[in-house]
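A protein chain is absent from this complex, but the other protein chains hold their places.
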Amino acid sequence: MSGNSFGKLFTVTTFGESHGPALGCIVDGCPPGIELSEADLQADLDRRKPGTSRHTTQRREPDEVRILSGVFEGRTTGTSIGLLIENTDQRSKDYSNIAETFRPAHADYVYSHKYGFRDYRGGGRSSARETAMRVAAGAIAKKVLADKGVQVRGYLSQLGPIAIDQARFDWDEVGRNPFFSPDAEAAEQMAEYMDALRKEGNSIGARISVEATGVPVGLGEPIFDRLDADLAHALMSINAVKGVEIGDGFAVVNQKGTEHRDEMTPEGFLSNHAGGILGGISTGQAISAHIALKPTSSLRLPGRSINASGEEIEVVTKGRHDPCVGIRATPIAEAMMAIVLLDHLMRDRGQNADVTTDLPVLADVPTQGD
Amino acid sequence: MSGNSFGKLFTVTTFGESHGPALGCIVDGCPPGIELSEADLQADLDRRKPGTSRHTTQRREPDEVRILSGVFEGRTTGTSIGLLIENTDQRSKDYSNIAETFRPAHADYVYSHKYGFRDYRGGGRSSARETAMRVAAGAIAKKVLADKGVQVRGYLSQLGPIAIDQARFDWDEVGRNPFFSPDAEAAEQMAEYMDALRKEGNSIGARISVEATGVPVGLGEPIFDRLDADLAHALMSINAVKGVEIGDGFAVVNQKGTEHRDEMTPEGFLSNHAGGILGGISTGQAISAHIALKPTSSLRLPGRSINASGEEIEVVTKGRHDPCVGIRATPIAEAMMAIVLLDHLMRDRGQNADVTTDLPVLADVPTQGD
Amino acid sequence: MSGNSFGKLFTVTTFGESHGPALGCIVDGCPPGIELSEADLQADLDRRKPGTSRHTTQRREPDEVRILSGVFEGRTTGTSIGLLIENTDQRSKDYSNIAETFRPAHADYVYSHKYGFRDYRGGGRSSARETAMRVAAGAIAKKVLADKGVQVRGYLSQLGPIAIDQARFDWDEVGRNPFFSPDAEAAEQMAEYMDALRKEGNSIGARISVEATGVPVGLGEPIFDRLDADLAHALMSINAVKGVEIGDGFAVVNQKGTEHRDEMTPEGFLSNHAGGILGGISTGQAISAHIALKPTSSLRLPGRSINASGEEIEVVTKGRHDPCVGIRATPIAEAMMAIVLLDHLMRDRGQNADVTTDLPVLADVPTQGD
Partner (left out) sequence: MSGNSFGKLFTVTTFGESHGPALGCIVDGCPPGIELSEADLQADLDRRKPGTSRHTTQRREPDEVRILSGVFEGRTTGTSIGLLIENTDQRSKDYSNIAETFRPAHADYVYSHKYGFRDYRGGGRSSARETAMRVAAGAIAKKVLADKGVQVRGYLSQLGPIAIDQARFDWDEVGRNPFFSPDAEAAEQMAEYMDALRKEGNSIGARISVEATGVPVGLGEPIFDRLDADLAHALMSINAVKGVEIGDGFAVVNQKGTEHRDEMTPEGFLSNHAGGILGGISTGQAISAHIALKPTSSLRLPGRSINASGEEIEVVTKGRHDPCVGIRATPIAEAMMAIVLLDHLMRDRGQNADVTTDLPVLADVPTQGD
């Protein structure tokens, strides 16, 4: 229930610093009887892990996860599932000049103030390394959801100035380039752009989109735990995220009511501006969310800052870094969406399992790339 | 802990349907000894309430709140505070043709599916009427925060195509026009725009911005209950919100690292792209958040929909409506931000009250309108 | 989630001081579609309310409850249910000499220390008056449980030295005497005992027992939210409770394993020493819990104490008091057990609704008074 836990019924609690011995998490409340193995988790972890292309940080972690409990004879038991990933490739010496300094746009300053001191190696707990456990936990949620026909998929919709072209959208392309881009042409432009950026020593932001299909009608707990509110919480909790949109997001500011509303016919919805959520509850349409990730704070280009004594210093970060954290955020965003959806599916049936109706269930409009 | 509760230590739980006898809420965990009276709450409720200008719904509710517990001899006792607002101006007959129909872009369809049936009068629990209680609870949070030098203020930053001009920004203007616009000129344009919209029978979206100053360094509970994550949760839970940004929000997608980072000097921060939150923890700088509100779904212009039997129908909403819900959302967004900040202030001191440091505390850049 | 809330899915949050304007509560997460009216709640409230016999406090409160939300056309909607009871018979002058004094064995001392000051009239929030709302909320839980064949009933098993005789146990007797005693003869002895006690100006303790039948197998969330752990929490939270037992309770200390274990046969369980809960999960047998209530602290017999300045004083409580709070605790204990059972029923189906087995379901031994 403290800050390192997420979820009401399907709960994820994590631990682990960037340069500590291990990362771990406990997934509690998982429905029993689901087939689960390390391989199920490893697939998504491999999509996320560092060192897989020249465009991401060169730290090489195998990110091999072990399941320590909650699974017996290949199926979940319903008891808490303990997961563990050992850290193997920490290079603490890369950070030795950081102990007394506050790197601009990093969490050094705030962690030191909040807790009095911090594990400064590699960003400690504030490092994106902890997201590995979210991906592992999210893989469990995805497994359970898949059994129920719910699929969660993400992609990079924009990297810096390069936006994907919806006309060239292809889900299969997402897994074929290091950017999770569904647009092959844009992926090539991104590669060039990133090479230039790496030479420059700078970084850039990105926009990630996540979509869930097959979600039943009725998930979400008004008024505070609306499905979109919990999604916003989950997605904004990812390192570097500065914005969250559902459906048309900020475009709604200049939409008229007649333009925005998703009319209904017996054949189904006529549009999906709402992004699959109305009144905080899922409509059965595809749920779409988008996040904005800020550019990485660790740069080779010097930045002005202060040290713990308040003196002016210049900070240059050496070592291995992501010029664009957005590239690896796609599996993390998928994981968080999966966790929220499963938690809400369980909460909804906990309260409303006895509800039966013969109301019409509307089909969705075709989604992108179908 | 269910969907109608928000907060870990400072908790708000609400009830109340649009056309029920009353709305109410319980505020729990309020620090004791704070001076509190109905007048403290009424001020913000009056800012929010309907019927105050021709630009908002013409339903006239006095929204008079009563404090039923938790206050003794003018000060909070630390026990749970019960608040009540009677509904007086419900016109149920305005909705009688809605019982068996699903209005497009409303929550009728999803509520009926989720619960099996719904209180259809005025939108029932899905109506924005419940936000009155959030504003009342938020006023309590604002009171406690004010004692600690924290101020929360909001304003309308954009209505449809009309954006405010930062150069004409004046906090005092916000309370002088019905739009909460800090730009007098833009307010005039908005009035004209809204008059035309009302004639047309349509609606438009809006963008609200909220800012908190005087926030101490160190609020936020990584990794899941980061301050920005909880803010996103709180703000996205407001009816009609489809997007949340912190600081530069979606603009970060195309910002380079050198452009985005807020450098530090002994004199203070040199910028505030982060919006006052780094690594999910407050930096002491002004916290800024922005929300996108979709256009109202209740329109006089006919829309296509279905009824409970799945037959095609046309829906025209009569009665009293907001052509732009954004106009009244400002006090609601302020309230939610205040609730989150107080909750986090309490959580932080609960865990870290013994932390002492002599670290430098950096000044912020001057904020807008100072 | 703060101290005035109980439950994970079926949540009860209350407010209200002994001499404040009103008591209230919000019941959240109630399954929809359940028939509910004020009359359903009033029945249990009338069982609990003061002034119904010469053996309880002479304060006369009608305890009329109003349902303010969450019910439409006679059925629960699934949205939060607001309940309100106005206080009408507060006699504040009876407590005017209490403001600066700490009554021994009351919560005056601790409330003043914790919060800095307190609403001293009638015990403020620490008064047993707040239990009226628990009973109202519990009545809702009982209604939902009844639909599922679960019945919760309580009785007084001992008052001071007078224990009921199991051989004379009759459930119908419970509602026929003011003690909730299932033993008519014991009830007469209790009446005499209490008359003497009232003359003496003293008070006595009591033991209440609560039983639930028809509970399905499998309720309880190990390891911390075991069903018995949550029951213990709920029951110990009732004013004046100093002990909680499940099944044989403290008698197990001197039981051998062969004596204690409830053996199983195809015809059913052979005994029920466990009280219907094993490993923290319901077995399907009758659940039995017992609580010990201390004697009322408000006595006409002088007691030594101190005032807020630390000076020695003598305290004599005038006014209207319960010589035995146990007499009215039965409906409160029933209410708490019902709330816990419903919460767990919902939690269990939230996680395990897809579990199907063809395992044998064992019958219980006959319970008392059948």
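Order of writing sets the chain letters: A, B and C. Residues in each chain are counted from 1.
Simple rule for what comes next: a residue touches a chain if its C-beta (ideal position, glycine included) is under 8 Å from a C-beta of that chain, and two chains touch if they have at least 3 such contacts.
As the structure is a computational prediction, the values presented were derived from the model and not from experiment.
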item	value
From B:R168, B:R198, B:R300 or B:R349, residue that would touch the chain that is not displayed	B:R349
Residue of A:N4, A:N202 or A:S282 touching the missing chain in the full complex	A:N4
Listed residues C:A146, C:V217 or C:V365, member touching the removed chain	C:V217
Absent-chain interface as seen on chain A, which is shown	1-5, 7-11, 13-17, 20-26, 28-29, 32-33, 66, 68-70, 72, 75, 77-82, 84, 114-119, 124-125
Where the missing chain touches chain C, by residue	1-6, 8, 14, 102, 104-107, 109-116, 125-126, 130, 158, 160-161, 197, 202-207, 217-218, 220-226, 228-237, 239, 241-266, 270, 273-275, 278-283, 292-297, 299, 301, 303-306, 308-312, 347-348, 352, 355-357, 359-362
Chain not shown, touching residues in chain B	1, 8-9, 29-33, 78-79, 222, 346-347, 349-355
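The definition used in the following text is that only the chains that are shown with their structure count from here on.
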item	value
Copy pair chain A, chain B: interface residue numbering same or different (half cut)	same
Approximate Å spacing (C-alpha centroids) for the pair chain B, chain C	39
Length of the line joining the C-alpha centres of chain A and chain C, rounded to whole Å	45
Per-residue multi-chain contacts in chain B, two or more chains	1-5, 8, 14, 114-116, 125
